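One chain of protein is taken out of this complex; the other chains stay put.
Here is chain A:
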Amino acid sequence: MRHRSLLILTTALTTGALTLTACGSRDDNKGGGDDSGKKTTVVIGVDAPLTGSLSALGQGIKNSVDLAAKTANKNNEVPGIEFKIEALDDQAVPASGKANAAKLVGNKDVIGAVGPLNSGVAQSMQGDFEKAGVVQVSPANTNPALSQGDNWGKGEFKRPFKTYFRTAATDVVQGKFAAQYLYNDAKKRKVYVVDDKQTYGAGLAAIFSAEFKRLGGKIAGTDHVTVKETDFSSTADKVKSSKADSVYFGGQYPEGGLLSDQIKKTGAKIPTMGGDGIYDPAFISASGVANDGDFATSIGYPVEKLPTAKKFIADYEAAGYKDPYAAYGGYSYDAGWAIIQAVKSVVAANDGKLPADARAKVVEAMAKVSFDGVTGKVAFDEYGDTTNKQLTVYKVEGKVWKDVKSATFED
């Protein structure tokens, strides 16, 4: 008897836990009242961290793709096609991303996917999309190896997955741009480099360090932090005693915000610089310590300042999403819109109907997509990388990120 009740209890608890987890990853996107049976439904998958510490970015990605799909439906962008999104949560965990990729390609209505946020997650998903021949457009991955192969550092470029595209510029562009700004504009000469050991952070930190040294700067020291840990006081004191005049952090804002705070608390009055991973309001708001003077680079010009983005911002606000579009909203909208444009050209070439091999056709059409998007001209080169190499440096001033320099990257 005792054993039975024990079994029931354990089962109940486990079921409860699993149900709750499942609830978290379900998207409450109710297609609703489309009664026209004639339209073909095409699903655009979305994979991003919708929960957890990076959810500020993930929710912005999901909402922006949703907005792209809704806009296409409203304007009847592709006659006869109704776009829907299916958003899955990867919690920034590669294994979850892989499971989501399998789930998306298993749904025959999925024509393409937007995501993921993290380069490390992308690595685990690329193979599944390629096998199924489903196009994948990331709004945020910046690791060069994803599109140029593992030996990109040695100058051998080989595209590993023909289904992979991105609207974000790579870390090579971003890391070098950051080094040039810190050395030439901010006049810093001695930098302490910290990374979070992840695909994105470690890659970015290495590219930054190489360029900073090439320019003539000095690396005062290096250290690594562990994701999800929160006490970096020992590392902060090492930074202080190294007498560095600046810090470069390769990683995301949860650790970046804490690291910057803890360095400032040691009394070292030096700025922390990072990539687009720290360019988020949560980097500043996560704690009470002022982050004034910290820098971040991000891809593209500030969305708020692009004339092409005005409509996006207005539409986003009108749609009444709960979370802001965050750092990748514009890129996500463009990624979603690129898939829509590819579908449009495929449908147009097939007498206004979706062909049977639509997935393969969309991959082909993707390479030729070209339009003026939220973030500027959207088009892809032979590796699937964006041809848009505009970047901006942002600086924290009084609790907000202010753009201080926008330029097109030149090697």
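In this section, a contact is a pair of C-beta atoms (placed from the backbone, for glycine too) under 8 Å apart; a residue touches a chain by one contact, two chains touch by 3 or more; residues count from 1.
We adopt the following convention: contacts and distances are computed from a predicted model.
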item	value
Missing subunit (named according to UniProt) among the choices "NADH-quinone oxidoreductase subunit K", "Cytochrome c oxidase subunit 3", "Branched-chain amino acid ABC transporter permease" or "RNA polymerase sigma-70 region 4 domain-containing protein"	"Branched-chain amino acid ABC transporter permease"
Selected residue (touches chain absent from view) among A:E77, A:D237, A:E364 or A:D403	A:D237
Residue, one of A:K131, A:R214 or A:K228, that touches the chain absent here	A:K228
In chain A, positions touching the absent partner	2-3, 5-6, 9-10, 13-14, 16-17, 20-21, 23-24, 51-53, 55-56, 194, 197, 222-226, 228-235, 237-238, 240-241, 254, 257-258, 261, 265-267, 282, 285-289
